[in-house]
Every structure is written in C-alpha cells, then in structure tokens.
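One structure is given below, encoded as structure tokens.
Omission of a single protein chain aside, the complex is shown with its protein chains in their original locations.
Read from first to last, the chains carry the letters A, B, C and D; within each, the first residue is number 1.
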Amino acid sequence: MAAQPLMRIENLVKHFHVRLGAFGERAATVHALDDVNFDIFEGETLSLVGESGCGKSTTGFTLLNLHRATEGKVIYQGKNIVELDEKAMRPYRRQLQIVFQDPYSTLNPRMTIGEAVGEPILFHKLATKAELKDRIATLLADVGLPPRFASRYPHELSGGQRQRVAIARALACQPKFIVCDEAISALDVSVQAQIINLLLDLQQKYGLTYLFIAHDLAVVRHISDRVGVMYLGRLAELATREELFEHPLHPYTKALLSAVPEADPVHERSRKRQILQGDVPSPLSPPSGCRFHTRCPIAMDICGKVVPEWREARPGHMVACHAVTEGLPG
Amino acid sequence: MLRYIATRFVVWIPSVLLVMLGVYALAYFGAGDPIKLIFLRAPGDVAYNPERIEAIRESAGLNRPFLVQFGSYIWNLLHGNFGNSLSSGRSVWAMISAAAPVSFKLALCSVILTAVVAIPLGLIAALNQNTRTDYAILGSALFLWAIPAYVAGPMLMVMLIMILPGSAVPYGWGGIFDVRIILPLLVLSFQPIALIVRQTRAAVIEVLSEDFVRTARAKGVPEVIVALRHILRPVLTPVVTQLGLIMITIVNGAIFVELVFGLPGLGRLTVQALTNTDYPVILAITLIGSFLVMISNLLVDVLYPLLDPRANDTRRSR
Amino acid sequence: MSNQNNEASASQPQITRRNALKLGLCTSVALGLFGLSARIVMAQEGQVLKVAHPAFNQDWSPLRGGGPPYRWNSAWWASPMYFDSKGDLHPYVFTSWEPAADNKTWTFKIDPKAVFSDGSKITAEDVKGSWNVSAMPNTKNQRADQVLSKVAGYADVSAGKAKEISGIATPDEGTVVVTLSEADPIFFMRLGNHIAPITKASQSRGEDGEEVADWYMPTSDAVYSGPFKLTSIDLDSGKLVFEPNENFFGPKPKLARIEIDSIEDNVTATSLLKSGEYNAHTELVTSTIVQDLGASFAEGPLIPTSQHFWFNSARAPMDDPKVRQALIMAVDREGLMKASFPDGPHKKTDQVINSVPGADKSGFEPYPYDPEGAKKLLAESTYGGPERLPKLLFVGISGPAIEAAAQFIAEQWRQNLGITAVDMKPQQDAYAGPDQNAVQIFRDDVGTRVPDAVSYLAGSIASTSSNAQNKLGGYKNDKVDSLLAEAATKSVDDPQRVALALEAQKAFREDWSFIPWYAQAMSRWATDKVTGIDKNLDWQVVAPWDISIA
Amino acid sequence: MSVVPMTTTPIEIEPPVSLWRDAWHRLRRNRLAVFGLIVVVILAFAAIFGPYLTPYDFLSQDLNSRNMAPSLSHLFGTDDLGRDVFSRVVYGTRTAFLVAIVVTFIAVLIGVTLGALAGFFGGWLDRIVMWLTDMTMSIPNLLLVVVINASLKSPITSWMESRYLATLNPVYRETIWVDFLLVFGSMALISWPPYARLVRAQVLSIRSRPYITAAQALGLTNRIILMRYVVPNALGPLIVAVSAGLGTAMVLESAFSFLGVGVNPPTPSWGNMISDGLRVWQHYPHLLAAPAAVLGLASVAFSFLGDGLNDALNPRGAK
Partner (left out) sequence: MMMANDIRPEPSAKTGERLLDVKGLTIEIETRNGPATIVDGIDLHVDKGETLGIVGESGCGKSLTMLSMMRLLPNKIKVTKGEANFAGRDLQKMSNSELRKVRGGEVGFIFQDPMTSLNPVMRIGQQLAEPLIYHRGMSKAEARKRAGELLKLVGIPGAEDRLDAYPHELSGGMRQRVMIAIGLACNPQLLIADEPTTALDVTIQAQIVDLVKDLRDKLGMSVVWITHDLALIAGLVDRINVLYAGTVVEDAPVDALFANPSHPYTQGLLASIPKLSDERSARLSSIGGTPPEPGRRPKGCPFAPRCPLVEAICHERVPTLEGLNHDGAHRVACFVAQRKLEAA
C-alpha cells in the first residue's frame, strides 16, 4: 500500500443546526460527525459500516464538500478541499465522484440516459460534441448496458440498470475517487451481486479508489481492503479487512459481527449470538464520554466520562475504546 | 407558542399598514373627489356652487397633504377612532361593529356546515371510489362548483318565494338562528363544500394506500371504525388546514351572498363603500379583512400540532 | 320493551350518540317549521304599507335633499306648502305667502294649528333654524341651493363664512319674512317641497350651528311634523317603521303603519311584490316590469324631468360641432325608445324640457335621423371620418334600460358612421374627479321641482348650472344665458317668461350638444291594491294620509 | 469491452417513451380529463374562429325580434336588443379566453418569478416574497380589484387620450386594451400568490431531491442546475395549476362583471351576459342559461383537465 494517502481526513466535524417543535421554537444541534480521522490510500477500497444515523453517509457527503464541514480538514492533492468555494471546488468535483443509494431519485426524470451521462462530459470538456456519442456508448458498455439505452428515460429502466447508469455517469468524469453511498443497498440480492462485480471490475480497469459506505457486513467484507466501523458520529474502529473480521477489538464491532446472519441453518441454529440491548441514542444529545457506553456490555466508569482516544492498538489497526489494552504503553 | 403568535402579529402590523397606505394612496390620487361625488349626484337643476364644495372639503380636512391625512388617520386609528363615513357621516366603527358579527357568524356557520357536510361526503366517495356513489357525490360537487353564488343565490331565492308564498322571505338578517339564514348559508357553502369534498376524497384515497390502514384491517378492526378512526383522523389535519384557507374563499363569496340576500355584513358594506368611494370605510374593511385572514391562518397553524401529534417533533425550517 | 331499548342504548355509547343526532335533527326541523309558520301567524293590526327600498341607506336625515330616503320625506315631515299631482299649490305649514312688489321680499304666515308630534307649536324660529342648518356646508344637503340660493346671506352660510342666513327674519312666532338677493317671482313655488324641511330647530341644530348627528332617530326623542312618525330604525338591516302621528295637524292617516325594508336586488323585490309580500317600492325600474307586475304598477303622469345624453363639448372629438351633429343625426331615436322603454311608461322627447307650461308648443325642431347626412358631416369634420376619431366614452350607464340605450346608440354609430371605438362605464363617479374630461357622453336627467320652463332650463343649459359645468363640459352660450336671465325676472303669468325660455332652448339646439331621450313618467311603484299614492315632483307621496290598501 | 456478460437481453417490447408522452397516454385514459380537453379545445376553437363562423354579427341589433326564445334561426335566442345570443356567447368565449390567458399569464409571470427566486435563493429574499404573498392574500380580493380599477383607469385612459390627440398615433386610440390590461392586471395582481407558493414549494422540494445533490456532485453550476434540473421538473405541477387557473380566471371575470367591474359593454363577456340575464331570467331563461351553462362547462372542463393533468404528470404509485 502506498505510504502517501490519496486523501487525508483530519478532525472532521459536521453539525447540523435544526429547529424543533411545531413552531420551530427550539434550536438544536445534530452531532452527525465528531472528530473523525482517517486516510484513504490510492487504489484501495475503504468501507465504512455502521447502523443508520451513525454518520457514515455524512462522512461521504462532507468529504466531497457536498455538506460543508463544521470543522476539520479533508486534504486532497495537498489542498484542504472543505475550504474551497463551489467555483474552486469544480476541478476537484470531476475527480471525486459519488454513487448514491437510490439510483432512481438521483437521476433527473426529465433527462434521457444519454443526456445524463453526456452532461458531465460536455461540462468538464472531456470530449467534443462529435466524440460524445461514442464516449457515451463506451461508458454504457463499461457498465454493461447496450448503447441504445442512451435514448431512454430513467423510469423505463430496472433498478439494477439505473444503478449502472449512475455508475456510468460517475465514470464519465474520469474520476480518481468514488464514494459509493449505500450504492447496492436498495437492490435485490442477485442484482446486488452484479453491481458488486461491476464495481470491482471497474476498479481494476481504471485504478479507482472507493469509499464504500454500507451496512451489510458480508458485502463489505467481500469488497473492502480496509474497513472502518462508525457509531453515532464517531469512528469506533478501523483496520484491514482480515484484521477487523478476525480480531475485532471494539465491543461494538464484535456485536455487529455477531448480529450478521449466516446463510447456514445449522450454524445459525447453534451459534450463540451476542445481542445488543436498547437503541442507538439520539444524535441530538449524544452520550458523554464513549458514545457506545450506554449499550456496551463491558462499560466501565471511565467510559461515561472520558472520550476514548483514537489510537493504533495493533499495526494499522485503529480503535477508540478504554477497554482495549492492546498496544498501550506498559 | 405565545411567542410565535406574538411574532406573527408583529409581522402582520407593518404589512397591513403598507396595504392601507397603498389603498389610501389609490383612493387619494386616483378615485374621484368624494365630496364632489356626493353633490354631483344631484340632478341637473342644481346650480354649480364650487364655494360650497370647497367649504365642505375644508371642514372635513380633505384639503391637507396626502401624508398628513394618512398620518392623522392612523393616529386616530391608534386611539380607537376609525373616523366617520364620508357618505353617511356615521361612525365607521359603528358600521363595522354592526357588520362584522354578521359576516363572522355567517362565515363560521359556513365553515361548520362545510365541515359537517363535505368531510363525510368526501369520505364516502373515496371509500366507494369509482362506483356510482362516488360519481354521484363527485358530480354534485362539480355542479355546485360550476354554479357561481351570484347565479345560485337569486335563482334559489326567487324559486322559494314562488314555491312557498308566505314563508319566511329569505331576505334580510334576523340573527344566525333565523330561518332566513338557511338559504344564504347554503349558497355561501356551495363552493367550499365542493372544494372540501374533492380534497377530502383525494386525501382519503391517499391515506387508503397507507400501510397503517392495512394494519388496522389486519387487526380485524370493523370497517366503520377503520374509516372513522384510521382513515378520517389522519385526513383531518390537511382538511382542517384547507378549511382555514377556505375562510378566504368564504370572505370573498360573502360579498355576493350578502348582496343577493340583503345581509348587513362586511361584504355589503364593502360594495357600498366602494360605490361611494368612502375611504374611511374601505380602509377599515381592509384592516378587518386582513386581520381576519391573518387570524384564520394563525388558527390553522396553531391547530395543526393539536391535530397532528407528529408536528410537535418534526423539524421545521422556517 | 321501550325500557329495555333504553337500557341497551344507554350501555352502548354509539347508539346514544345516534339518538342524540336524531334528536338534534328533529329539533332543527321543528324549529325550521316553526320559523316558517311564525310569519304566517303574525296578525294584521290594521293596514300596513310594506315598502321595498332599493338601497341600504345609512343616512335617513331629512336634511339631505336627495337620495332614495328623500322619497319618503313627505311621510314624516310637513313642508311649507305642497303641490298636488295636478301641479296646484296648497297651503301646509304656511297658510299664506305674499311677495312685495319687487318680488324681493316675501312674507309667510304659519298655520297656528301646526304642531310637532309632541304637541308643541311649529314656530318661525323652527323654520329659520331648519333653513339655516340646511345651508350649513357639513349638512350635505344636495338641493338646498335650489330652494334657498336666492335668499340674501345664503352664500355666506353655505361657504362656511356665517351661521345665520341674514335674509330671514322672524317678526313674530307665526311669521317668516324672507329677503332675496335678487327678484324671484317664483320663490314661493320653490318652497312647495321637502328639500329644506321644517324641523324642530332645537333638535336638529346643535350649538355650533351644525346638524346634530342622528337627531332624527326615535332614540333621540325626535319630534316630527308629518302625518307619520318614525318609530323604529335599524340601519344595519335596513328596516324602518313609521306609525301615525297622533298630533298631526292635518287629516288623520288611513294606514296603521308604513314598513320600509331595504331590498337591493330588483328581481327579489319584484318577486316579493308579485307574491303580495310587499305592496310598494321606492323606485323600481326593470325591463320586464310590465310583464312582472302589470302596466298599472309603473304608470303615472309625465313630470318635468327628462333623460338625455349630454355631449362634453370641451372634449375631443366633441369640440367639433360637425362631429356632434353627425353623432346626433346618426341615431334613430324611435329605435332608442324601442330599445330602452318599449312598453313605457316613459315617452320619447325631442327637446330639453317637458311637462312644463310651453313645452308642448315650443317650436323646437326635432333633430333629424339622417345617416347619410351624418356620414357626410363626419367626413367634413376636422377628423375626416371614423378612423381618426378618439374613443367615445359613455358614463352613467347604471341600469338595464340605460345600458340598452347606450348600446343602441353605439350600434347606430357603428352601422351608420363606422365608429367602433366606443366604451361605456357603469358609474360616472370615477369620472367626477379631475379626470372628468376623459368622458365625452354623460347620461343624466334634468328637470325642475316647479312647473316652470325657466327654472328647468336654468338648471340644465344655463352656464351656471351643474349640468352645463359638469356634463356639458363648461357649456356657455351667451345668448342662452341672457335670454334665461331675462325670463327669470318675468312674473309667472307673464307670457314673455315662457317665450324667452323657449327662445333660449332654440338657441341651445343649434349647438348640437345632446341626444334627447325620454320624458319621465312619475311611476306609482305600488300594486293595484294601494290607493292614494299620487306623487309630487320629488317622487314623494303628495298626501301620505290618503294612502290606503284595498 | 463489456465487463459483465449479459446472460440474456432484457425483454423489450415498447419503444422508448418520454415522460411527457407517458403523461399523454395516462391523460388519454382518464375519461373525465379527455372530456375536459375536448371541451377546452372546442372552446378555444370558438374563441379563435368562432366570431368568423357565427351566422350573425354579435353586435347587430334587430329591435323587431327582441328576447326571442331559442329557435333554429337563433340557436340560443335573442337578447333585449334583438342580438343573437349564440353569436354573443361565441364571442364571449374569445373574451373569456383573452381574460383567462392575460390574467393567468401575468399571474404566472409574477408568481413564478417571485416563487422561483424565493425558493432558490431562500434567506431574506424568501422572507420578503412570502411576506408579500401573505399580504396580498390577506386583502379582500374585490376591494383590491375595484380600488385599482377605480383609481388607475381614468388617469391612464385620459393620458392615452392626450397622447392620441398630441400624436394622432393610433396606438393610443384604442383604449379597450387598457381596460383589459387594468381589469385583468388587477385580477392578476390578486391571482399570483398561489403560483408563487406552488413554485416556491416545488423549487424547495426539488432542491432537496437527490438528483440535485447528484448534479452538484458532478460539479455543475447553479445556472445549469436551475435550467436543466429544477425548471423542467417544476413544470408539471405548474401546468396543472395553470390549467385550473385558466378556469378560475374565467369565473373570476364573470364575478367582477356581475359587480360591474369587468369588461364593458357592448363587448360580450359571459359575466356581462349572466348579470344581464339574471335580471330577466324568469321571463327569458335562455338569456341566463346560455352563458351560465357555457361558463359552468368551461369551469368544469378546466377543472377536469387540471385534475387529469395532475394525475398524468404526478403519477403516484405508477412505476
């Protein structure tokens, strides 16, 4: 793995200010993202997992500057891109792309597939008008769609086909980096597999870097090089795939892994699962200290008071937990 | 909530002042000279006497500059003095306070009648979607929608006079519990009823496809209860909102109904004031009308969280 | 069994609710029926004249001198003298009127029996005070000028410079002496109406000399002088009730009550008259009135009032006499009547005046209907034809008959002259202001309250008249003015008075300034059953005490 | 190179269908909407060509055949000046369409501009526009129209007159359009708030759609997003509102004509004819029935068409 990261995320914080109550009389802050640090290396697939509301999608949006970060830095090609205004950001937009969860709602229903895919090409002047048709056909072929789909509208396509279009549109920018925000969650199992295969193929072909945001651990394990686990706006653990799945350190990671069902009835019936009690607290008033301590089976006194340090417990294995003693000096 | 109401009120004041200034300016610069109007309506055998007209103008303070007049008007208003009507010399406040309750009672009864008639009809139509019942209800609603009040009013009235001679003539005002009120109330409510029937129907059809209706049925809840508790209840929120907005329709429609049925309400006063270019009265009506609309909007806003428990917790970004 | 039912229903809340609903429904139906029958049950306590009134008037002060309420002034106020339907003058409050030789000073004697409704005497001070308050600028009496303008000192009061008309003297309780600023042989006739009614001055006039607000209301303990007194008035629902004045000094009224209800819509009013609910109307003009209520409802004698379309000669294209002439000659006035009043009661007229002595043989040559000649004249005018004519604007198009007439005229112009740019407004109000000049054609009536051609013409074509000033665009013809001024000085029985007036009218003809329309009939506006409802020139019942219902 | 081998091609039967054509298909299946559409088309035809096709001139009077009942020679009878009511109703269609189009056009122009600005830029602009909207809606309609008419018409008309006399330019001669512009301008002035609200709500809702975020992620400029994403998607509901608004404007005109502030005679308008007919309907019911029925039909037709368009353009549940 290259030592120099493609993107470095430092102390990223994102708070949303909202008004509550029937008359909007109460102001409140959603702590969507707090003090998140990680690197993304060129050519890798880094996955972020966690339950809904944990901030994994917010991370994706914030580091692409689609949400303006409250604090922190996202350093890409030596520039802190979260500080850039929309105009200065534009050249980076081309290189940093995103594929969303619901392909239908992310395609303009009034534009044909060809227009949708061709628009970024023309806008970023990646091809002339004359070349456009061929370019669109190539892109559609890349994602496994016949060229005649160019004249269709999104509503005529199936879910899997739409997601292919969304990928083609992202590819049209010739990006270096793609955030896949729950890109396969809305698809049926058999189609999911097609898209996963497509993503892996494209990564090989174009040397793409993925930030893969998902909640399905099986898929994440299948596709990732490294995996980060998020809980309530903070990173709980980050390690290579093997490391994380073989030696999970954080109690939340352990619970998460334990909750995943296996397609094996015998194993499923026999295994003892560790089931977390209770619900995820509201991001409007996150618990003090370690945010997981309210549900943690091994919570200690300190957990409610002190925010655990984000540290390297084993080589390349980052974790934030008071109970993990590995890698501590002494 | 009180703060919210206060805020709305504070925002309303400058806007109504601006509107009144606009109306005042239009009346002052554009419309005819009210004093002349009163005197020139006299038939031709009257000698032209400009001196007399000027004397009246002066004693009424109508020869002062525009802003001074408007300022003194507002100043008087703040002291609870709405001034006197130019055409009759009566106190505007007396005229308004006599007329407003009539319109208000009429509008309130119309809203109640609309709610009582239209919501059940809309519900029945939606529950029998695309059947004869549905078409009958929708068809009647459309018929009511297509007949303007000023056509329906006179026709119904004359028919009643002809069919039931000696019965209470549906003309004039005898209080809201007087039989004479039935016809104007009906005519006033025709269009609101048509509107609410259609909206309730649409809202119910939307709710019908909601999962929780299926849940209610899956629980084995009797259809009547499903219709009333699970379908109608959630529909009430948007419909009540519509009822609030319909106040505006009713206030506008009241003009015709009051004219046709001789009801001494604000609508008739408006037309009278307009034909007489009686701007103290016009301004007072503008103020009252704007106030009523503001209040009914406010009422809807305040009622909303009471009807929909979700409203208290949903985020509003106003 | 019913017991069981009750118990069962008591234990089931839904059924109770349904019962409650039923009960409510029954109650409302019962109430409705009761309300309906309540009207039928109401007893007749003598003859009641039920009048439909076309406006919700907020001001019923008898001092207004005009407007729909004025039509009922004779019911509750006594005038100095009164004209009967034949035009003969009768004593009323004043028993005698004597001019001095120069026609400048008049002496009037008050009937010693004349009393107000509280039994107090009508005094000379009351007459003077009533006339003073009528003249005050804030009183807004539209026609005070017509009665009092020639009284010495009136101008100062009406201009706000004085509070007492200097020309009125009260040597004793029963005598009023009036000094005029100029000779007026018909001054006594000007008093035969209710324009400046005689009120109890202590009630109607405040200390500042202005009219006391709402002084005439029963709630102000007002006293009245007419055969009836106002017993209740509700301005907001537009209902008035008059009952006989026991102390009235004239004949005892036959009616037990007069009820006036405001009913603005003519179709409704017609239906109510037809159904017998009401038996009279203040003023009802509809195009189907004959079909609705029979010819006798609206018929009546012609009166000295007429309706015409007046040209504003100050306004282009009316500034060109040829255009005016062409416009007049292009209109078939037979058709005009057919379009507006095919079934009467009004009659076509060719001249300004009608129904006054001299009107029938005036020597006024009717304007011809000559489309070809009109076309030629228009072509000869400075505008050269219909294309370059500015738009012609009618105002005062406020009723169905007037609208029909205006549309007929417009259509005649379109067909005969090719003029298409014509527009008509319902109200002239908006044009009474500074922008009055935008209007070329005013529809309005002219007339007189006295059977006198001079007064008639002075109010319609003399340059001082409101009509000349406002409708004819400041019309001024020196010949007309001097002839009328001379005629006004002649006494009533002097044939020169009429002759000079007719001369003035002939001079006016040559200015081609109006389209003559119709001579107005005084409609009864009462059903056949009502008798004794003859009216004077103010559309007031001449002898309200005579009204009865068969 | 195709990365994923397609085992088989998806079944394709229908040719590509654009959303508009799809909506058209849905509209065609809605019987009521088709009825509405047919009526509207017939009325529009009557408005454009009707006056050239009617057997009588709508102005020519025949005082010998006044108030005639409907017959073969006069389909809807004649009025009190012996004019053919059918011809007048047909010409009234032209007036009604003119009114409806002028009023709706101005109202939409004001409403869309303000609503789009408010929705897209938000902040204080939004607050001002919403304040303006609420304010306009809180003034009694009639009052505003009458006051504006009474105040502005005569000054403008006399200004036109003076311009005409000074320049003899025929542009200033015909003041009928000033009439239209003022009566209908003032009607438009009370009709725009619903459009502004609708467009604002649309823009706000479209702005929060994922495809806008997607477009931003592509780096597209605000202008492109507005023109290619927001506007086309807000168009559907606007078309629906405009369709319903056309009917409402026609009814509004007739209401104002009833009160005497509409189109001036002798130009026939349904409202004029209705208010004239109301005076004599007991004797000559056809004089009221003909214009009232046509107005009712038009109002219902536009309402059907609006409902149909609503279903066709916003297919909930339709895939």
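Criterion: a contact is a pair of C-beta atoms (placed from the backbone, for glycine too) under 8 Å apart; a residue touches a chain by one contact, two chains touch by 3 or more.
Bear in mind the structure is a predicted one, so any value in this text is a computation, not a measurement.
Only one residue in the set A:80, A:105 or A:158 touches the chain that does not appear here, and it is A:158. Considering the whole complex, the residue from A:6, A:111, A:256 or A:319 that touches the absent chain is A:256. Shown as candidates are A:83, A:268 or A:326; the residue that touches the absent chain is A:268.
On the side of chain B, the interface with the absent chain consists of residues 129, 208-212, 214-223, 225, 229-230, 233-234, 237, 307-310, 313, using the contact rule stated above. Residues of chain A that touch the chain left out of view are 51-52, 158, 160-161, 188-194, 196-197, 200-201, 215-219, 221-223, 241, 245, 255-271, 273, 275-277, 279-280.
To be clear about the criterion, only the chains that are shown with their structure count from here on.
For the pair chain C and chain D, the distance between C-alpha centroids works out to 44 Å.
Between the CA-based centres of chain A and chain C the separation comes to 87 Å, rounded to the whole angstrom. Chain C has residues 267, 271, 427, 429-431, 433 in contact with two or more other chains. Residues of chain D found to touch two or more other chains are 150, 154-155, 278, 281-282. Interface residues of chain B facing chain C in the complex, by the touch rule stated above, are 31-33, 36-49, 51-52, 54-56, 58-60, 85, 87-90, 95, 98-99, 102, 154, 157-158, 161-162, 164-169, 171-174, 177-179, 182, 259-260, 262, 264, 268, 272, 275-277. Looking at the complex, you find that chain A touches chain D at residues 61, 64, 66, 86, 89-91, 93-94, 97-98, 100, 102, 105-112, 119-120, 123-124, 141-144, 146, 151-153, 155-156, 158, 161, 166, 169, 173, 194, 197-198, 201-202, 205. The touching residues of chain C, counted against chain D in their complex, run 266-267, 271, 286-288, 291-292, 316, 335, 338-339, 342, 388, 390-391, 393, 397, 400, 403-404, 406-408, 410-411, 414-415, 421-427, 429-431, 433, 435, 437-438.
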